[in-house]
Structures are given as C-alpha cells and as structure tokens.
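For this depiction, one protein chain was excluded, whereas all remaining protein chains were kept in their positions.
Chain lettering (A, B and C) follows the sequence in which the chains are written, and residue indices restart at 1 in each chain.
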Amino acid sequence: MSDQSLLSPTGVDLVFALLALVAVASALMVVSTTQIVHAALWLVVSLGAVAGCYLVLTAEFVAWMQVLIYLGAVVVLLMFGMMLTRAPIGPSDDLTGTNRLVALFAAVALTAVLGVLVVDAFGSTMIDVSGEPSSASVMGEALFRHWVLPFEALSVLLLSALVGAIALSKSDEEA
Amino acid sequence: MTSNWLLPALLVVPLLASVILLVAGRRAESWATWFGVGVQSVGLVLMLGVLAEYKRNMSGSMQLVVDAEWVPELLVHFRLGVDGISLPLIALTSLLGWCAAVYTVRRVPEPGRARALVGLLLLLQVGLLGTFMALDLILFFLFFEVVLAPMWFLIAFWGSGERRRAANTFILYTVLGSVVMLVGFLIVIVKTGSADMVALANGLGEQMSGNAQLAAALLILGGLAVKTPMWPFHTWLPDAHTAAPTVGSVLLAGVLLKMGTYGMVRIVVPTLPDAMVQIAPYLAAFAVIGILYGALASYGQQDLKRVIAFSSVGHMGFVLLGISTLSVVGINAALFGNIAHGIITGLLFFVVGGIKQRTGTTAFASLPRGLYASAPRLGFLLGFAAVASLGMPGLAGFWGEFLSLVGAYHPAVPEHLFYRVMLVLAAVGMVLAAAYFLRVLRRVGQGAASQATMDDVAADEWLSWTPLIALTVVLGLAPVLVFQVTDPAVRMVVESVAGALP
Amino acid sequence: MTAPLVMVVLPAVAAVVGLLLGGMSRAAAATIAVAGPLAALVVAALLAAEQPWDAPIVDAGFHGVLQPFPAATVVDGLAVSVALMVCFVATLVQIYSIGYMKDEPRYSSYAAFISLFTAAMLAVVVAGDLLFLVVGWEVMGLCSYLLIGQNWEQHEARRAAVKAFLVTKVGDIGFIVGVVVLIGTTGTTLIPNAVQAASSDSTVATVASGLILLGVLGKSAQFPLHAWLPDAMAGPSPVSALIHAATMVAAGVYVVARLYPMFLASPEVLTAMAVIACITMLGAAVIALVQSDMKRVLAWSTVSQLAYMVAALAVGSRDAAVFHLLSHAFFKALLFLAAGAVIHAVGSSALRDTGGLRQSMPVTFMTMSIGLLALVGVFPLSGFFSKESVLVAAEHAAEGDEVVAPWVGWLVLVVAVVTIAVTAAYALRLWMLTWVGPRRGEARPIHETPPVMYVPLVLLAVPTLLFGFTALDVGALPTWIQANATQPLATPGALTPGLLTIALSVTALLVGVGVGLRGRWSSGIGDGRSFLARGLGVDAAYDWLAVRPLLVLVRWVTEFDSGVIQRTVSGVGVGTVASGRQLQRTQRGDVQRYVSAALTALIVAVVITLVAVAT
Partner (left out) sequence: MHLSLPLLLSVALFGIGVYGLLVRRNAILVLMSVELMLNGVNVSLVAFDVFWAEALRAGQSLAIFVITIAAAEIGLGLAILLLLYRMRGSIAVDEATDLREDPA
C-alpha cells in the first residue's frame, strides 16, 4: 500500500467523499430545519448516504442492516412518535432552544479536536477496499461463531426493552 | 515493665463507662452523675498510678509506652506514652475531669438529661487524655477530633443564649483548623515515611527539605493556632465560653486550649526545627499582639464570661511567646503557663458558673453589685481567682508569664532585639490584665449589695474547687514541682532545635 | 527553715488563718492579728541580738531560673534594721486597729490583709533572691489595693484602690522588665551576685537600674507616679500609717538600697533620681500647704519626705536614705495613727471640722505634736538627725565627692533646704488648724481615744524622740546598717550633722515657721478643689495621657474585634452560603445546559492535556 496524501484522491475516495458530503449536509439539515417532519426526512437521506458509505467500505451486511433497521424501523417509529405527540406540521420557530451559542461552540470544538486528532493519527493511512465485501454469509459466520453470547444477550436486552416500552406506554387508567 | 496497661486503662475506663451509660437507658438518669464521679475517681487513681510509676529521673524520654500496629497500610500505630511534657497535662486533665464530675452531681445544667451529659463528659475525657498521650500523628489527630463532638453537644444542648450558633462556630472553626493540621501531618508522613512522633522528633523530621518543613510547619501551626487560640483566630472562643455550661467552659478553657500549645511543643518544634526557627519571630509577634489585644478587648467586654475568654487569649499569648523563644526557659515557662492557666481559668469559670447559677446572668448590665457582701466566700474566691489570673507572684499564674519574659530576653533564635521589644510589650500586657480584672472585681464584687444575701459556696462546690485553689497556691509557691518534670523533656526538645540554629 | 524566713512566714500564717477562719470571734481574730507581726518582731529582735551574723546570704532553697523556689534570704544590718522597724510599726498598727476598727464588720479579713502586707514587706526586706523580692513586691501591691479598698461600698475607696494598684503596676512594668534584664544578663537570681555582676557593666547597670527605678517611683510615690498616694487616704487610717511608714512606700527606697552598688554604677540613673526627687520634694510640700483634709496633708508630706530618701540615694548616701526611712517610719506612723485618733473622735478628717481639740485629747495632742516637730526637723528629734544626714550627703556630692556631678548635689541641697521651710509652714498650719483656735464642725462631745489606741501613739513617740541619737558617731546606727553588707560600700556615709547644714536648715525652719505663723489659715481652708490642692493636675495628666488613650484603644479593639475579625470569620460562613446560592442558580433543571457545560469542560480538559503532552 503506497502512502498517498489526502489531496491526491483516488476514485473510491471521490465516491466516498460525495456520499459523505450528502450524509453530512442532510445531517446538518436534520439539526437545523424548522419543520419537524422535514427533519425526519432529512434523517432518512443522511442515514441512507451513510449506508452507501458502508457499501463503499465493503461492509455490505451492515449497509443492509442500516437500511432495514434505521430507515425501515427507526425513522418510522420516530414518525409515529411525532404523530402521537401532535408535532406541528409546517415550520415552527421554537424547535431550537436558547442554548445555540454554547452548543455551537461545544460541537465545533469537539469536532475540531476529534478531527485534528484523526487527521494527525491516520492522515496518511490507507485501507484496502478492494477485497471481498462482508456479505451476509461472512457476517453470519462471524456473528454466530464468535459473537453468539453477546448476540443472545442482546436479544434478551431487546426483549426487555420491548417489555419496558409496553409497560411505559400503558396509560395509568389501564394499570 | 508490667505497668504499661496504665495509659490504655486511662482511656478505656471512661470510654467503657460512656458506652455503659449509652446502653443503660432511661433508668440510668438517677445514678449517672454518681457513676461519673466514680469513673473519674477511678481515673484519678489510675493517674496516681501513672505518677507513681513515672520515673522523674528519666523525664526526658517516653515512659509507659504502648505500641501496637493498627493500620499498617497507612503507617498508623496505636502508640501511647508519657514524658515530662505531657505528664502535667494528663494529670491536669484527670483532675479537672474529676472536679467537673463532682460539680455535676448536684448541678446538672438545663435541660437535665444527666445520663447524656455525663456520657459526653467521659467521652470528652477520652479525647483529651488521648491527645496528650498519643505518639502517632494520625492517632493524635484522631483524639484531637474526638474532643469536638462532645463539646459541640455540651454547648448546643446544655448551653445558654446563642448556643447553637456558638456551637456551630466552634466546631466549624476548629474542624477547619484540624483539617489544615491534618494536611500538614500528611506532608510530614509522606516526606519521612513515618508517623511516629518520637522518631520524627529525634531527627527524622529534620531530614525533610526546607520548603517541605516550612509548608508542614505552617499548616500544622495554623491548625493548632486555631485551637490555642492565637490572635486572630480566637473568634470562636468568647462565643463558645459565653454559651457553654459551666463544666463545658471549665474543660474548654482548662484543657481544650492546651491541646494547641501542647501540639506545638510536642510536634512542631522538635519535628520541624528549621521551619520553626524561621517562624518563631512571627509567632512571637502574634503572641504579643494576642497579649495586648486580649487585655484591651477584655476591658471592653460587657459579659463576665467574655472577659475571661479574652483573658485566655492573653494568657495563651504568654504561652506562645514562651514557645516562640525556643529556649529552655521559654518552653518550660510555656508548659507551666499551660498548667497554671488550666487551673486558674478552670477555677474562674467554676466561680463564674456559680455566680450565674445564683443570679441567672453574667452580663455586667444585669449582675447585682456587692458580691463581697451578699456572698463573701464566693466573692473571695472570685477575687482570689482573678488575682491569680492577673499574674500575682506567689500564685501559679505568675511564673509562666514571668519566665516567658525571661526566656524572651535570651531567645534561642537570633532576633534578640526584636524579642526584647516583644518582652516590654508583653510586660505592658501584664498591667492591662490587672486593669480588666480590677474592673470585674469593682463591678461585681464591690459596691453596696443590691441583694441582701445569696447562697454562699456550698459543700459540693467546695469539694470540687478546693483542689484547684490548693494547686494555685502550691504551684505558686513551689513551681519547681512542675519544672522538675518538664525540664528534662524540654531540654530534649530544645536540643533538637539547636542544630537548626544559624 | 531559717530565721529570716520564719519572720516572713509567721505573719503570712496569721493572714491565712485569719482568712480561713473568717467567722471566728472578734477577740480571736484580734489575737491572731497581733500575734503574727509580734512574733515576727520577736524573731527580728532575736536575729538582731545575734549580731554579728555568720554569712550574709542564708540559702534555703533552689535558685536558678528554672527552680524558682526562691527562699534565699539575706541577713545584714540593712535588712535587720528595716525588718525591726516594719515589725514594730505593724504590731502597733494591729493593736491600734483593734480599737479603731471596733465597728468594722469585716475586721478579720482586714486584719489578715494587714498581716499579709507585713509578711510581704518582710519578704522584700529579707529577700536574697530576685524572684523572692518580686513576690513580696507584688503581693504588697495587692495588699495595698485590698486595704485601700477596705470600705468598698464607697465609690471613693473603690476608685482609690484601683488607682493605687494600677499606678504602681505601671511602674512595675519597669520593675519586672528590669528584673528580667538583671536575671537575663547575669544568669543568676541571687541578689548579691546579680548586683555585683551588673555593676561591673555600666550599660547593664544603667538599663537594669533605670527600669527598676520605674517600679521604685511607683511604689515610693515619686513624680510622676505619685498620685495614687494622696488618694489612698480612702483607706482606714491605720492602713495609711502602715502604707506610709512601714510598708509599700518604704519598699521602693529599700529596694534601691538593696541593689545600691548597681545604682552607683550608673550616674545617669542617679542624676535622674535626683531630679525626680527634687521635683517631688518641693512640689508635694507646696501642695501639702493647701490641703483641706488632715490625712491628705500628711499624705503629701509623705510624698515629699520620700523624695528626701530618694535624693539621699541619688547623691550617693544609702545610709542617709535608710536612716531617714527609719525615722520617717516612726514619726509618720505616729502622725497617721494620731490623725486616725482625731478622726475617730471627730468623725471627719476635714480640717474644717477640727480645731481646738487640745484640751479634750491631750495624749493625742502631745504625741502628734512630737510627730510634727520630728517631721519639721527640730532638734533633737529623730527627723532632725535624719534630715541632716541627707543634707550632709548632698553637701558631699556638691563638693564632688560622689559619683554624681556636683550640680546634682547643689540642686538637692538647695531644694531640700527650701522644702524644709515649706514643710515647717504646712506642719504648723496643720497643727494650728487641728489643735488651737476655735472648734469648727458639728458640736459633739470629744473624748480621748481608748488606751488600745493611744498606747501605740506613745510607743511610737519614744523612737520619734530618741532614734536620732543613734546616728551620732557614738551611736550604733552607722555600723549597724553597714554590718555584714555583702558588698561594703565605698562611702560609709557619715550620718552626723554638719555645721553648714545645721545653719541652713535652722534658717529655713525659722523662715517656714515665720510664714506659718503669719498665715491666716483658718479663714482659707478651702475645699480642696483648687488646681494646687488637686496636685497640680497630675491626675488630669494621667487621665489625658494614659486613661483616655487606653479607653479609646479599648473601644477600637472591641470594635475591631466585632467589626473586623468577627465579621471576617462570619463573612467566610456567609460567603460560603452566598456563593452556594449563586451556584444554585445554575441548577435550573435544563439537561441540555448541563450537558453543554460538561462537554465544554471535557473538551477544555482534553485540550489542556493534549497541549501538555505535546509540549
């Protein structure tokens, strides 16, 4: 693997960069739009772009999981949440709090520190994305051969989360 | 040496007794005070045993030493011992504890609850005795702190006036002081790897670097100065005295204040000699300010107990001046002053407590005049104690002050001229002390009696006060009784400083 | 226990017994009270009979700085002669008090304090140890306070007692520091050794004796620390007799005599003493001239006479001072006891209430006249001889035979002679206002006092008449005072009168008598409120220079304590609570702000760490 500067991108780099750009831009929209439903939609775009990134990174199975769970389940859930809490449709001014400057500073500083660190540490490190994509079979083997115990624990966690969610959302009158 | 059980026994007996009172429940209320007298008498007998076992010709070294490993991870040992510096104070503590117990039998202050009162007094005794016996820095600190809680309860529950506020000020201020002191201790322990006070005094402490010594000494002295109390850290004292019940005041002035100056002689001077030599002139200055300030402030007070409280600031100033000379005469004088002040001020507070019990007040504005006429014996004792306190030669109060001055004439530190100025100012303070005590006598004792008669001194009061009266006279006429015990030990301390002198 | 120590302990024991058995009968109290000083007198007499004594210092205890069990005593002519006088006067005062204090409810404590006073004075007299000396010195101050304040129901007595104690105590600052210097520089507390060591170094001698002089000024009531003595009249008359003759005021002079070699080593201090003595001598005598109270006349006269002793010491004659101390003790005790008898009879000490008492009180009249003649210095009474000895010493100094400069001798000589004239005038005035002329004041039958009171007067009149002859060359006194002295003094003072001084003093005396006879005293007794009668404003000076500044300081300190120190301490508490309140405002329940703060802090911490690691 030859060392290459960030300023001399390869083709894969460009594809990834474009997808990342879409992800970042739509993420920005998520946190800045004045319409709550738009935010959910921008989130879909962002998460989808991230899924694309996973594909570029040869993480095929993760990409599908991303699409299935995030786009299919999480965002839908969020939409339900909006409806149930009678979220306003159309622009509203009070979606952003009074904390903006401090938040901006914290977020920018955090990003800057982490970014500088990342570039400093891995600025010229290359990864090989030409190999076999991690398909469902590869990941399945890894998960069920090496990660069975956490996987099972996770299933218990999911179950308890499910029970918890039900218990919480039951109204008092029924209890 | 089979008598080593004596010192632990002195601690365990009152501790067990207070536990018994705690467990005994309500039925103990009726016999608690007598029980207290019994326990204190046992303590006194044990004390006599200590005095008998104590070898006067070996006063310079630790005797009756008990040493058991306690918390090895923190280098803490349970180490007790007694030498010429601590023996008089331990004896004083036992005696004053006994006097307080006898006084309590028929005079439990409002709101009663004799069981709790006696239990706390016994617990206080454990802390006080332990402080004077401890030979381990952490153990010393522990006992130092044990004293605080019973005292807080004494003031806050059996006190009068603004007792809660006074008790809280007392405990917050002194705890702050002890925490500062603890930090100093930790510096010493970390830098030397030992908490053994004897080893530290015998050269281990001197190995610390100059800056470490200075930092440790300032911190420890700061903590001890609050307890002493050294000007300007005295604010808690007048409030605490005014609010405290009689026995509380007696033990507060008689023994508690001594823990500060004792700690200086026992720990700071021998362990951190280089720093002490540097600090000594400043200590002397603070001491003399305290003497003058205490006298002037005493004169301005409108309450009998506050007058005596500020007089304590002045007297402890003389003790501090003695210590600050770092000379044999000066430190001996300081130790003697400790004892004398304990006896005399203890007596003063007993008498003032007697006055308060009879008149219900200690404020000049409401105190009746003519105590000499309405209760001649009580008046005489007030006069006697006041005269002893103002440093009348022939009574115990004089020698500590006078020999502090002699010590200040030849301090071990090089600033001779400065010390001589301090000497003259301190002598001025002696006169001012006379002024405020005469004012007290003139206001309280003399004058046409506005009240025909008052109950004069009762038998139980005589019983609990007589030892103090007798000691005031005996030590006034034969101070050598104390000096022959303290002198060899003081010489050891001064020897350890000698190397640090330029 | 050694004889001199026994002498001190006996009256002290009488005092303690008297105090402890406060409730005993009057007769028992009186017996104990007289027995104490009387027993001491016997011991002193036995001691005197033993002369010559073996060793000057009788060592009965430890000494050294850390063993202050200071029982070392000194036995020499000086100590024994003064001790004899003290015991004699004290015994008579105790006997006299039995009658004088007949109606006193607190007689037993009064008598006990007098015994203690005597013991303390004897301690000063026989002390061979500086610490012992200090004990006696200070206990004496305490006793003077207690006895002057005997009638503490009265405002005047309370005030005078406190004043006496505090004014002498101010002098004691010097005394104590002086003793500290002496002990500190010489390293011993034994008086002869310390004095010898100090007198070999003129700086030490000057500092130590100058400081001790301050204490002497206070005790012996010399300017400017004299003002307590006239006020001390508030005490009962026997107490005045004791204070003015045998104890207290004598102690100051005695201590200088005891430490005399050290004073001789410092001409500066002697000169200062001379100047102070001259101011006091003449000033007090003039003030005595205008007093309206019998006891105050006598009090100012004591101040003036004490100045003679101090002057004698200043011009280099210890023996003249001691001589005058002894003779003055006899006649002044006599005068005060006689004045007490008059007060006892008349019920007042104001001169406007007396007059014409000659017939009704013959014994008192005779003895008081003798005392006044001695005070004035009429041949052959003791006062004549002792005053002459002072003048002779001054003459010596004026001739340049002493350590002080001749002008000091001249000054003392001139002032002493002038003072003789003034003394004669005020003594004559007192005599005339008391005994001759018409009776003033309320009419009541006047009787002679009971024997228990007039016998002491007669007993005191004897030495007043005869003591002076001991000073003649054939007499024993000069040898006596010098006997067994630890350091033989360079100048064995000649106590014999000289021709020149006799001429001078007789002239002055005649002038004084002339003035005294011409004065129309009875018409101008005054109320004692004029500037002169109040002591030339020294009290006001005390007030402005010491009392008021001190009270201001007291107020400042009290306010500083509650305003600054107390407030600083509570301020820490209040500040803690207040800052807690301020910080509480950040706890507004907004989770996003909490997270922002936490995150910002985290970032800052990380950045700092990174920068630290990078550099």
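By our rule, a contact is a pair of C-beta atoms (placed from the backbone, for glycine too) under 8 Å apart; a residue touches a chain by one contact, two chains touch by 3 or more.
The model shown is predicted, which means the values in this text are computed figures rather than measured ones.
Chemist: Wait, the hidden chain, what does it touch out of the ones we have here?
Modeler: Its contacts among the visible chains are A, C.
Chemist: So that we can see where the missing chain sits, which residues of chain C does it touch?
Modeler: Interface with the chain not displayed, on the chain C side: 581, 584-585, 587-592, 595-596, 599.
Chemist: List the chain A residues touching the unshown chain?
Modeler: 4, 6, 9-10, 12-13, 16-17, 20, 23-24, 27-28, 30-31, 36, 39-40, 43, 46-47, 50, 53-54, 56-59, 61-62, 65-66, 69-70, 73-74, 77-78, 80-82, 84-85, 87, 94-100, 102-104, 106-108, 110-111, 114-115, 118-119, 122-129, 131, 134, 138-139, 142-143, 146-147, 150-151, 154, 157-158, 161-162, 164-166, 168-169, 171
Note that only the chains that are shown with their structure count from here on.
Chemist: Could you work out how far the Cα centre of chain A sits from that of chain B, in whole Å?
Modeler: 71
Chemist: Using mean CA coordinates as chain centres, what's the gap between chain B and chain C in Å?
Modeler: Distance between chain centres, rounded to whole Å: 36 Å.
Chemist: Any idea which chain C residues touch chain B in the complex?
Modeler: The contact residues of chain C facing chain B are 19, 22, 62, 65-69, 109, 131, 134-135, 137-139, 142, 145, 149, 152-153, 158, 162, 165-166, 169-170, 172-173, 176-177, 180-181, 183-185, 550, 553-555, 557-558, 561, 565-566, 569-570, 573.
Chemist: For the complex, which residues does chain C have touching chain A?
Modeler: 590, 592-593, 596-597, 599-600, 603, 606-607, 610
Chemist: Which chain B residues qualify as touching chain C in the complex?
Modeler: Within the complex, chain B contacts chain C at residues 169, 172-173, 232, 234-236, 293, 296-297, 299-301, 328-329, 332, 370, 372-373, 376-377, 380, 387, 392-394, 398-399, 402-403, 405-406, 409-410, 423-424, 427-428, 430-432, 434-435, 438-439, 442, 445-448, 477-480, 483-484, 487.
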